[in-house]
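The structure is given below, and queries will be raised subsequently.
One protein chain is absent from this view; the other protein chains keep their places.
Think of it as A and B in the order they're written, each chain with its own count starting at 1.
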Amino acid sequence: MADQPTAFERFTQGILPENPVYRQLLGLCPVLAVTNSMQGAMTMAGAVLFVLLCANVIISLIRDLLKPHLRIVIFTLTIATFVTIVDRFLAAYMYQMSKSLGPYIPLIIVNCIIICRCEVCASKQSVITAASDAVGQSLGFALALASIASVREILGTGMFFGFRVLPEMWPDWVIMVLPPGAFLTFGLLLGAVNWIVAMKKAKD
Amino acid sequence: MKPSEQTMPGDNNRISNFFIFQAWLVLLLASFFGASLAGIQLTLSPKIEANKLNETLEKVPELIFGAEAAQSFAEENRQMDIERQYIKAGNKIYSVFQAKTDDQTSGWVVKSSGQGYADKIELLVGVDAKAETISGLFILDQKETPGLGNKIMEQAWRNQFNNKSTQQPMTAVKTKASAPNEINAITGATISSKAVCGIVNQSLNNLRQPLAKALLNDQNPSDNQPNNHQEKK
Partner (left out) sequence: MSDTTQQNQPLQDESSEVPVIQVGHSPHLSNESFTTRRMMIDVLIALLPVVGMSVYIFQMYAVKQMAICLVTCLAAEAAFIKMRNRSFSLTDCSAAVTGIILGLSLPATAPWYVGVIASVVAIGIGKVIFGGLGMNLFNPAMVGRAFVMIAFAGVMAASGYESLNTGIDAITQATPLNAFKQMGISTSLTDLFFGLTNGSPGETSALACLIGGIYLCIRRTASWEIPAGIIAVVLIMGGLADIMGSASNWTVLHHLFSGSLLFGAFFIATDPVSSPLTAKGKFIFGAGIGFFIMVLRFFSGYPEGVMFAVLFMNALTPLLNRWTIPAAMGE
């Protein structure tokens, strides 16, 4: 246990150095699918935060009881439960949002970020560390979603969070709201992040 | 250790013990999670159902009386009863909302859906009490191309359907609409426009007679036969 990262390290690593989207390339399905508006992206980020936090805490609490060959079953069971809870809550209290996010909320069950954090951190470390890891990773995920969604929403509709930020005469780049826009934006941003990392390494 | 256990099929007792011993946590968690999910489903499902229904119900006054009349209607705080029925017609089951003011049927709203350009289009059509003219159209759900096909959502386009007769099928035309049953297609989105017309035509074609019949039954409750297709909700 001595060489495991501390709670604070887990938290900060999740945000940038080990950003789930840009550095680990995990959970790309929602990254591509729900980033055509900031509202959708932030709802997705909130849902992931809730699921990851709950799953990490529960797994960390029962980590000493886990049998190695049955752990994936237990991870999936826990994650699926909390995803269902989020899905039902959205349908009850944010009906329009739940409709526009469609299948992508239930699909959090198979989001690799969550099962990866359960495996890497929660099943090995204390509750506090697992919780701060969950929050750090979720913030990193939210940051990545926000970066893609802001590019796509501003270029695609001239709006940000549903408010107009570009003049009316702005020609909407419809492609940015459509799936190809997601791939292009994510690819270019990923390239930019890799370039920055390479530049940093070269400097050191 | 697992392979060695599996290579001893003769020892049944030991294996069953072994699996229960291994799986107790999974079983415990599963029953615990299952119970909590059942609880959440029980508490939230009425709300979710209400959300789904409200989405339609909110639109009913507007679709029958038009936006302005519906507004003043609401301000005067007049009562409107909306009854949901299921009518089977043309091997489809339609959700139909009967709007009543002062015990008089003032119109019907039909929920219908069909294939659009990209995906299913779900819409509501309002017709008058005798199901003779269209009083309104609303698009509930669509995934048409942003900037082109999704203009079917725009009020100006939808308003073209108002006051059209239900007797003749609507056609979407690319040039200026001249005949009474013609709708101006959205430029660059002819397929979406045609799809909406098609859905409206099909559902009205199927429901025109059942709705008129239902109205007659309502007006003469004496000879009202128990109707198999209607189910009050």
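Definition applied: contacts are C-beta pairs under 8 Å (C-beta built on N, C-alpha and C of every residue); 3 or more make two chains touch, one makes a residue touch a chain.
For clarity, every value in this text was computed on a predicted model and none was experimentally measured.
*Asks:* Over the full complex, note down every shown chain the hidden chain is touching.
*Replies:* Computed over the complete complex, the missing chain touches A, B.
*Asks:* Looking at A:Y95, A:F160 or A:W173, which makes contact with the chain not pictured?
*Replies:* A:W173
*Asks:* Which of these touches the unseen chain: B:G107, B:G147 or B:G198?
*Replies:* Final answer for the missing-chain contact: B:G147.
*Asks:* Which one touches the absent chain: B:F33, B:Y94, B:Y117 or B:F138?
*Replies:* B:Y117
*Asks:* Kindly note down the residues of chain A that lie in touch with the hidden chain.
*Replies:* Contacting residues on chain A, toward the hidden partner: 171-176, 178, 180, 184, 191.
*Asks:* Spell out, residue by residue, where the missing chain touches chain B.
*Replies:* 117, 145, 147-148, 174-175, 187-188, 190-191
Assume only the chains that are shown with their structure count from here on.
*Asks:* Could you tell me the distance, in whole angstrom, between the mean C-alpha positions of chain A and chain B?
*Replies:* Those two chain centres are 33 Å apart.
*Asks:* Contact residues on chain B for chain A in the complex?
*Replies:* Residues of chain B touching chain A: 2, 22-23, 25-26, 29-30, 33, 36-37, 40-41, 44-45, 47-48, 51-52, 55, 141, 145-148.
*Asks:* Under the stated contact criterion, what part of chain A meets chain B in this complex?
*Replies:* Chain A residues touching chain B: 62, 65-67, 69-70, 73-74, 77-78, 80-81, 84-85, 88-89, 91-93, 95, 99, 156, 172, 174, 177-178.
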